[in-house]
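As you look at this complex, bear in mind that one protein chain is not there, while each of the others sits in place.
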Amino acid sequence: MMDWLPENIWFSVGLKVFFALMMVGAVMTMAGYSVLAERKVSAWMQGRVGPNRTVLPLVDYIPVIGPLLKKLGIFQPLADGLKFLFKEEIVPGHVNKFYYYLAPLIALVPALTTMTVLPFGQMYWPDGSVTTLALADLEVGILFVFAVSSLGVYGIALAGWSSNNKYSFLGGIRSSAQMISYELAMGLSLLPVFLWVSVPGAQTSGLSISGIANFQEGSAWLFLVQPLSALIFLIALFAETNRLPFDMPESETDLVGGFHTEYGSFKFGIFFVAEYAHIVIGSAIFTLLFLGGWHFLPFMSDPWPPNWIGTLLGVGWFLAKTIFLIFFFIWIRWTLPRFRYDQVMHLGWTKLLPLALANLIIYVLIVTLIDQPSSLF
Amino acid sequence: MMSTVDLLFWLFATLSVGGGLSMVFSKHPVSAAMFMIVSLVGVAALFVLLESFFLAVLQVLVYAGAVMVLFLFIIMLLDVGPDAAKQKITNWKTGIFGFFTAALLVYLLVFLGNSNDFVNEGTSSWPALIEDSATSGQSLPFSTNVSSFGYGLMTKYMLPVQIAGFMLLAAMIGVIILSKKDVQQKNDG
Partner (left out) sequence: MAKTVVLERKPLSLSERTYLPQIVTGLKTTFSNMFKPKVTLQYPEERPVIPNDYRGVPTLVKDPNGREKCVSCQLCEFVCPPKAIRITPGSVPEDQEDREHVEKAPQEFEINMLRCIYCGYCQEVCPEEAIFLQEQYSSSGYSREEMINNKQKLYELGGTLPDRHYKWDRKKQAELDGNAH
């Protein structure tokens, strides 16, 4: 029954581990630099300059490039990471030790697991065949992402509970309520996309991320076809990644630090990295689902040649779109104030959910009209 | 010699059964909930070994991701301590129902697990009504494919799906009425 396991299992497992480490490295680097981007963009939007002092030894003496890198704060993430590593580990006496230590890990692991199914480009082989670049291009990829990322809430809920602190606890409770509420709208907003992509006779299922991305090649991007779905998905994405204006679990003005009030040093760093990894992956998924993934522009076929150059350009184009979305996340954060908790719930249950349902019904009718015009009348 | 798959099976089987047992025997409700999540994820992994990725993902998405969050939510909100588990069953009704539930489980495991009717697809014991609907459309070969699941749910198992949906709806309405009634009584009193 296990014919999908290859013969030389240790070699292939080793290869996968290598690829996985590379992927983790890439996403973690992007997460680190999103922190820098957050600091820089917020500074620019507020008329400041942001981090511009950190520099590696000697680099400063390289003419032009050295000072430029320093001015852009390129080495800041390194300093930030080291700071988290070398800070004193403090464990408050009143916490539940086991879950207190477990919570950051539970928060980080789903964030890193979702990237296994994240396609990021297409490989054009010399013999003309095309494969998707991903650790595992699952048929039910998008569901896998939902399933695993929904486990991330345990990290926050457990952190809040085990800290044995009322602020942390409120943060944890708020976050689990928010996650449950917006997961519904998020899932419902994607159903029309699956319907739209699963045209009769399609080779791939509508639940495959690479399938959805490839569906948009040379035709309209899905956010043009389904603007409401894209909007609801984007809003729910903000809520699921706990970004402003939905950062209820943190909301430092009313909850001190939210669920990580009692966390410090590296354990806090893990929460921090997990949060930004979520943003990176969320941006990548929105790009794949609604912005055409690695394909060039709507209604245009990819201008790059079908060889290794095309592969690299495609991956680069995908990264560019993802980075733009990360910028958009930051941009929104420094534009909108935080919602009140009841407003968050109100928006989720009475606005987004009915809207997503109506959107689904309308698209069911439209798809039926296109596929079987006679069945409606 | 044990193959890799067998090894994985035993690993995940231990995880799910061990998680389940730990859930029952752990003193603290939060630990119990966490063990239940472990058990559910273990079952999902077993589904993956059966090449049923869709079911595995749904298992994690629905049970581990949504239902258990609600469980944990309630446990945390009510602040159920370790003492809650120490309560002895004194109510005879609870004892009887517990016994019958356990007996039902044993029955299902022993008898239905051996029954060929249940295992073989062709001689399913569902009413003929459902059989007919399956043969009416052009049939899709059964596989672990997502579309195969969808096809099955919308044709052969249409009636069970609808019934299950209706039962959930009824339960939901019941909950709403029960919670509203409480508010009314408070207002009256």
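We just call them A and B in the order they show up, numbering each chain from 1.
Convention: contacts are C-beta pairs under 8 Å (C-beta built on N, C-alpha and C of every residue); 3 or more make two chains touch, one makes a residue touch a chain.
Just so you know, these numbers come straight off a predicted model, no measurement behind them.
> Determine which of the presented chains are touched by the chain that is not presented, and list them.
A
> Thinking of the whole complex, not just what is shown, which of A:L313, A:I332 or A:M345 touches the missing chain?
Checking the options A:L313, A:I332 or A:M345, the one contacting the hidden chain is A:I332.
> Please identify, in ascending order, the residues of chain A that touch the omitted chain?
Given the touch definition above, chain A has residues 41, 43-49, 231, 331-332, 334-336 touching the missing chain.
In the analysis below, only the chains that are shown with their structure count from here on.
> Under the touch definition given earlier, write down the residues of chain B that touch chain A in their complex.
Touch list, chain B to chain A: 3-5, 30, 34, 37, 49-51, 53-54, 57-58, 60-61, 64-66, 69-70, 72-73, 76-77, 145-147.
> Considering the complex alone, what residue numbers of chain A touch chain B?
Residue positions touching the partner: 1-2, 4-5, 9, 99, 138-140, 143-144, 146-148, 150-151, 153-154, 157-158, 160-161, 169, 172-173, 176-177, 179-180, 183, 198, 205, 207.
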